[in-house]
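Below is one structure, written out as structure tokens; the observations come after it.
As you look at this complex, bear in mind that one protein chain is not there, while each of the others sits in place.
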Amino acid sequence: MKLLYFAWLRARVGCAEEEVALPPQVRDVAGLLDWLRGRSDRHAEALRSLGLIRVAVNQDYVGPAHPVREGDEVALFPPVTGG
Amino acid sequence: MKLLYFAWLRARVGCAEEEVALPPQVRDVAGLLDWLRGRSDRHAEALRSLGLIRVAVNQDYVGPAHPVREGDEVALFPPVTGG
Amino acid sequence: MIRLQREDFDVGAELERLTAGNHRIGGVASFIGLVRDMGGSDRVFALTLEHYPGMTERKLAEIEAEARRRWPLDAVLVIHRYGRLKPGDRIVLVATASPHREAALEACHFLIDWLKTDAPFWKSETTSVGERWVEARTEDDAARERWTPPL
Partner (left out) sequence: MIRLQREDFDVGAELERLTAGNHRIGGVASFIGLVRDMGGSDRVFALTLEHYPGMTERKLAEIEAEARRRWPLDAVLVIHRYGRLKPGDRIVLVATASPHREAALEACHFLIDWLKTDAPFWKSETTSVGERWVEARTEDDAARERWTPPL
């Protein structure tokens, strides 16, 4: 699975993009975030405040119950501020 | 008193501007319109449908009860269509 | 700022000038009114705008003052043309600049709505069935009413 980080999430995690192999118990966005927090201290710190994190799966905004699968493009980022 | 006519009122009355001496019994806009209708057949015809006529006295929109005086600039015209 | 003129105007240059050197401005809203080639079901070949010199400037200035009273605006521009225009020609430009996007957008909408009902202009269309005066639209009165009473 391809993970993308934007804005301060990118800065805190320390990378813009990573390729991960999804363990079988991770089935949805909430599970993915839980699992990611265990990857490193930086991940744990960056993903601490879930209220400040938005998720897109395959370029659509989704909620915590949205399923994730091997092969998805999952992006994590703070609330957007365009315009 | 200076009278100005615009748009189809100008075309129907047959002039853009006329100078009139106000008779003493004419005290307000409604009275002025009554009196003007007696000036000629063209005036009578042009000023027939009061619902289609707007009046400005000294460049402010006014209603039928607004006073008129010698020296005023009174404009008569259809509803405006700017923009 | 209010301008009443026969000549066309350069939208890009006007909008540029509106904000030049003022870096407090976060948003510029504008509206351009154009001559349409249809009036009802008839083809329009020309549109002639007549106005009431003196009162027009006065009313436009009043409308600008009202917009500035209602919203925090750093700049306001209204350019209204008169005379004979062709389909596709620009009639009017309304532009507002503010630190805040909502203020600019609402004030621009307000200005064009009020201008339609309060500025003494009249339009005559040269159509395939002859010359005729454009009637005021009740929708325009309704649009103006949306903004009263003052916010």
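Per-chain residue numbering starts at 1, and chain names A, B and C are given in the order in which the chains are listed.
Criterion: contacts are C-beta pairs under 8 Å (C-beta built on N, C-alpha and C of every residue); 3 or more make two chains touch, one makes a residue touch a chain.
What you are looking at is a predicted structure, and each value in this text was computed from that prediction instead of being measured.
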| item | value |
| --- | --- |
| Chains shown that the absent chain touches, full complex | A, C |
| Candidate in contact with the missing chain, chosen from A:Val13, A:Leu36 or A:Ala75 | A:Ala75 |
| Chain not shown: contacting residue from C:Ala29, C:Leu60, C:Ile79 or C:Val134 | C:Ala29 |
| Residues from chain A at the interface with the omitted partner, ascending | 4, 6-8, 56, 59, 61, 75, 77-83 |
| Touching residues on chain C - with respect to the absent chain | 10-13, 15-16, 19, 21-38, 87-88, 99, 101-102, 104-105, 108-109, 112, 139, 143 |
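In this section, only the chains that are shown with their structure count from here on.
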| item | value |
| --- | --- |
| Whole-Å separation of chain centres (CA-atom averages), chain B against chain C | 27 |
| For chain A paired with chain B, centre-to-centre distance based on mean C-alpha positions, whole Å | 73 |
| Interchain centroid distance [CA atoms averaged], chain A/chain C, Å | 48 |
| Shared interface positions of chain A, touching two or more other chains | none |
